[in-house]
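These notes concern the structure reproduced below.
In this view, the complex is presented without one of its protein chains, the others remaining in place.
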Amino acid sequence: MIFLRRQGPLLVTLITGLVFAAQYYVPHPASEQMLTSVTKWLQIIGGFALVLGVSSLFHVHAAKIRRKEAGWGYSFVLYVGMLGTIALGFWSNGKEAIDGTMTAFGWIYNYMMVPLQGTMFAILAFFIASAAYRSFRARSREAAVLLIAAVIVMMGRVPLGEYLIPISGDLSQWILNVLNASVRRAILIGVSLGTVALSIKIIFGMERSYLGGGKE
Amino acid sequence: MTFAERMLKIDRRIIFLVIGLCTLIPLLYPVGLPIKISPEVRGVYDHIESLPEGSVFLLSLDFDPASKPELMPQSISLLRHAFRKKLRVIALTLWVSGTGMADQVVTQVAREMGKESGKDYVFLGWSPGGTAVIINMGQDLYGAFPADYNGKPTKGLSVLQGVASLRDVNYAVSLGAGNPGVEAWYVFGKDKYKFELGGGCTGVMAPGLYPLLRSGQINGLIGGLRGAAEYEILIDQKGKAVAGMDAQSATHLAIIVLVVLCNLFYFASRNIARRQSQSGA
Partner (left out) sequence: MPIETIIGGWVATGLTLFIFSFLYKDNPLFKLAENLYVGVSVGYTIIKTYDTVVVQLIWKPIVENGEWTLLIPVAIGMLMLTRYVPKAAWISRYAFAFIVGVGSGLAIPRTISSFILKQIEDTVRPLLTLIPGEGVTFTWSLLNPASSVNTIIILIGVSSVLFYFFFSVEHRGPGKVVARTGIMFLMIAFGAAFGYTVMARMSLLIGRLTDLIEFTDPSYGRPSLWLAGLTILTLVVMARRSRSHPPEEK
């Protein structure tokens, strides 16, 4: 039983990891067929994972409503929003539009979800401006370099900047294409080496945090 | 408290108001400053221009409503360009919350250009799995998407004639707001299935994609609202991106002024503090 609980899953990871890493180098029809089937499976499993991910919210907010904790009214709004959307979704066959005509589900999406999510992120514009004013100070040589690069790119990427200081356009292009590209490349290589190392650790059972909950 | 110190501790809502006005006023009273075309945006445009009629163009709208203002204008321009060039368009999204927007933009532009679903274009909708969807499309497009967004079986659609997998796609563009996006389409798509790839992305993502642009892994990059505005000019159909560029100019200038002021006040207050400590000693 302990083997089933502990070593079993690690063995599954080891075998699937090695098989699919090797698959890349073996373009045999049988191996390609296996890749086709399993990636299709992953699409379906991905759906379950998504539901699992969002369903934890049900429990958290249901408990809040049951216990009438502070702000339970907002949890109730959340539930109403969710159940209302689900009900209208089923009623509209899961489609936002049918032959170009908006359904009730599409209405919720267009007039509630899109503006809500859009505005949630739009308010960050104000906070980035406030943060720039409060903390973007040339306290050291490095901070000064960062500040100058930021100002050049901000000038060079808008028509007014290019109009006021014509060279800012070319300068920001050079910064992005050469200086920025070299740093991003180094970061990309570094992160990729990290990803490969982590994947190898996972396959060989040295990294197990993904297995998570449940009694041993 | 000195003037400089007082200014450094100004109520942030005043800054909010300045930014709000700098955005609103140019939107109400646009100036229309000229916009220069960058080589990275031209890369995507030129490649679509070079494609012969009937070529297969795949557009992956990998974003959600949070990035709508940046990536929606890019989608509209690319679709207009592709339809104008009489390419066969395959559209999809890897982001669940972008499905409704993706369907809307594809349907609207197709209707505007007189294109027919199933014959000139297909919207495959969304499928979970992210990178697995890309690989599965590379292996078998019909397995990954047995039906289009409207539930019509993809097998037998005339727009997909001769297309079995991503290997048969002539040009793909991913408009990405994160992961999965342009990078995933390279790693899990182009790397093995060898189609030409271009990218479009939000401003936040753009600097990170320059290494791929430099190495030729993507042949062009449309970055943020500015990139979208450039594309609108290239296809000679100005839209929301060009309209927003004046506001973009004003807000950038406002932030630069704020940064300069903050540094002036900072150095002024530091000098005063230094002088006071010297006189105190």
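By written order: A and B. Residues from 1 in each chain.
We take it that contacts are C-beta pairs under 8 Å (C-beta built on N, C-alpha and C of every residue); 3 or more make two chains touch, one makes a residue touch a chain.
All values derive from a computational prediction rather than experimental measurement.
Touching the missing chain, out of B:Ser75, B:Gln104, B:Ser117 or B:Thr131, is residue B:Thr131. What chain B contributes to its contact with the hidden chain is residues 13, 16, 19, 23-24, 27-28, 66-70, 96-97, 99, 125-128, 131, 135, 146-147, 151, 186-188, 191-192, 202-204, 206-208, 211, 214-217, 223-226, 240, 243-244, 247-248, 251-252, 255. Think of the hidden chain as still there; on chain A it touches residues 5, 8-10, 12-25, 37-38, 40-52, 54, 57, 71, 74-75, 77-86, 89-90, 93-95, 102, 105, 107-126, 128, 132, 142-143, 145-154, 157-158, 170, 172-193, 195-196, 198-200, 202-203, 210-216.
The rule we apply is simple: only the chains that are shown with their structure count from here on.
Chain B contributes residues 8, 10, 12, 15-16, 18-20, 23, 33-36, 38, 64-69, 96-97, 99-101, 103-104, 107, 111, 127-130, 132-133, 135-136, 139-140, 143-144, 149-150, 192, 206-208, 210-211, 213-214, 224, 226, 245-246, 248-256, 258-259, 261-263, 266 to its touches with chain A in the complex. Residues of chain A touching chain B in their complex: 24, 32, 35-36, 39-40, 42-47, 49-50, 95-100, 106, 109-110, 113-118, 120-121, 125-126, 128-130, 132-134, 136-138, 147, 150-151, 154-155, 157-163, 169, 173, 176-177, 180-181, 184-185, 187-188.
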